[in-house]
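Yeah, one chain of the complex is gone here, protein chain that is, but the others are all in their spots.
For chain A:
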């Protein structure tokens, strides 16, 4: 089996409002040598902005950058966003997220093959993504992404709307800052932690994604290790 080329730097955190980098580190990490793929979602910026004092945009950008500086290998945390700002409907946001990743991909392909027209991805691999507490499912096309990092950025954008708003109180306890992790169901029907295997293998075997509470995911990792150890 090809060596697990997954870059350690793809570790991302899913921090709920109130949870920061520190809380995530304190969270459940039972298996040192698996990559914990956690998504960082932007913290709801409403409380900060309700004072409404004019503040240069540059200062705003500094704050979350400082929070992320603790772990330089992680992708920079997105700037603290206000809920529902800019005022664009989530359907449109999601549609555009998929599009803009695709364009970047096409631009890269064009640079490599100037003669051929970028035909875009052949086929697609839409899988359902559910997040515990979110009122409805989403879908992502795994063929749109090249790395776990791209996927996590897309999922962040897709689900950022859910972390800051109510959802009828079914949201995971935000105040504890407990982690959520991303898991996927593979072809055999087993639920695995995302990030365990090389990206291509993941895309080939992933059937659906689920973002769940860290506490519920604790039992998954050994199966991933054993499963792929035996196959190699």
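We adopt the following convention: a contact is a pair of C-beta atoms (placed from the backbone, for glycine too) under 8 Å apart; a residue touches a chain by one contact, two chains touch by 3 or more; residues count from 1.
Everything that follows uses one rule, which is that contacts and distances are computed from a predicted model.
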Fill in the blank from the handout: In UniProt, out of "F-box domain-containing protein", "Dynein light chain roadblock-type 2", "DNA 5'-3' helicase" or "Glyceronephosphate O-acyltransferase", the chain dropped from the view is recorded as "F-box domain-containing protein"
Exercise for the section: Write the list of chain A residues that the hidden chain touches. Expected result: 44, 46, 49-57, 60-61, 78-79, 81-93, 95-96, 99-100, 103, 117, 119-120, 123, 128, 135-137, 139, 161, 164-169, 171, 173-175
